[in-house]
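Here the complex is missing a single protein chain, while all its other protein chains stay put.
For reference, chains read A and B in written order, and residue numbers begin at 1 within each chain.
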Amino acid sequence: MLALVLLGAGVGLALLWAPEDADQGATQRIFYLHVPVALTAYAMLGWGAWKALRLLWTREERYDLASYTGVHIGLIFALLTLATGSIWARASWGVWWDWRERQLVVFLILFLFYSAYFMLRYSLEPGGARGRISAVYALVGVVLIPVSFLAVRLADQFLHPTPLIRRGGPDIEAGMLFTFGVCFAGMLALGATLYANELTGKRLDARLRELREVLT
Amino acid sequence: MTYLRDAAALARKDLLLELRGRETVPAMVLFVLAVFVAFRFALPEDQERAAAGLLWVAIVLTALLGLVRAFVPEQDQRTLDALVLAPCDRSAIWLGKSFSVLAFLLVAEAAAVPLFGLFFERPSAATVGAILLADVGLAAIGTLMAAMAVGGRAREVLLPLLFLPLAIPVVIGGVGATVAADPARYLGFLALYDAIFAILAWATFEYVVTE
Partner (left out) sequence: MISARCLSKRYGPKRVLQGLDLEVPRGGFVVVTGANGSGKTTLLRLVAGLAAPTGGSVEVGTDRGRIGYLAHEPLVYRELSALENLDLYGRLYRIAERRERIGMLLERFGLWTARRDPVASFSRGMQQRLALCRALLHAPDLLLLDEPFNALDEDGAALLDGELDGLRGRTFLVATHDPARLAPLSTAQLALA
């Protein structure tokens, strides 16, 4: 497990090694952080939705915690995506936020949606019903991802007819591609580690509470 | 088709309750009017796009108002248990309820849209089409969200949080259809939204109301 975290850290080194981008210079390096974070967020949310589906399918309670943890880590990564995206915008154009940046807008919508996931959970009594309802919500969320992508793209057409100079596709040089790959793998590994960590912790918590109940 | 008859019986029940109580629809109409008036002062003069935006925000918020009240009779008297126990398909409950939510929304809009035309600008045919499409989607996914919020605490606060992020794509589609030169694309998007979320809500409703 530790090795995975090291891999995630190894990412940082790759930042220094990779060749500089012609257009944007050093600031472009944030790309190596921002996009993997975003992709990991999607991966975690998708994982949470998958576990949710398993819960509804098999009715096995253990999937509830797994789904919850997936969504939780996913939300954290979504927040990081917004943060890194914001930093990148500031470094590139001097503004902390730009509505023309589609990826960020989509993440904003998802952030709202998945934050509400936790509000939903806290408002329900623990039990089978809470698990099922959360699972359905997680599934709705994963369907929302492509729908909001499409929506934001359409919105751009009437909101910002002057297109934004697209950035973030400088995979011309092999060195960059490799760096990106390493960073992505590392970020996923980080996500997976956090997930496994949190899930084990939560399961222990639940077990403890159960035992306490039995003893009283 | 007993399935449709079940949904119809349930929708009929909701319409009957509303006819008796007359609480939800009048509230929705008044709410929309209040929003129009408030926004009139909030927005600067001669802002065509702003008017379109206002219309859609008003629609979404009015739909929300209708949804907040949607499951109230089932909540207060716990009749949802009785409906879940009945031999009918649980998704029929969703269908019947969505239909009544849609009906209330349409009635409220039948009053609001002409008034919008009077206060601001006449809505185009594309806009009206978009409103109809949007209503279906909002009712479909909104009913699912409303059912989720039923069992919990602070449901009046929770339902807006659950519903509004999902309503954002609808606002995009609606405003697009209202202001863009080529509304067909946005109408198509709204239809797609409706299909996707209606199917999803229909398929998952069972899991929300049973344990």
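Everything that follows uses one rule, which is that a contact is a pair of C-beta atoms (placed from the backbone, for glycine too) under 8 Å apart; a residue touches a chain by one contact, two chains touch by 3 or more.
Keep in mind that what you see is a predicted model, and the values were worked out from it rather than measured.
Residues touching the missing chain, restricted to chain A, are 59, 61, 125-128, 209-210, 212-214 (touch as defined at the top).
Residues 2, 5-6, 9-10, 13, 16-17, 20-21, 73, 76-79, 81-88, 210-211 of chain B touch the missing chain (whole complex, contact as defined above).
Note that only the chains that are shown with their structure count from here on.
Separating the centre of chain A from that of chain B, both taken as means of CA atoms, is a distance of 30 Å. Partner chain B is touched in their complex by these residues of chain A: 56, 109-110, 112-113, 115-116, 119-120, 123-125, 127-129, 132-133, 135-137, 139-140, 143-144, 147-148, 150-152, 154-155, 157-158.
On the chain B side of its complex with chain A, the touching residues are 141, 144, 148-149, 151-155, 157-158, 161-162, 164-166, 168-169, 172-173, 175-176, 179-180, 185-186, 189, 192-193, 196-197, 200, 204, 207-208, 210-211.
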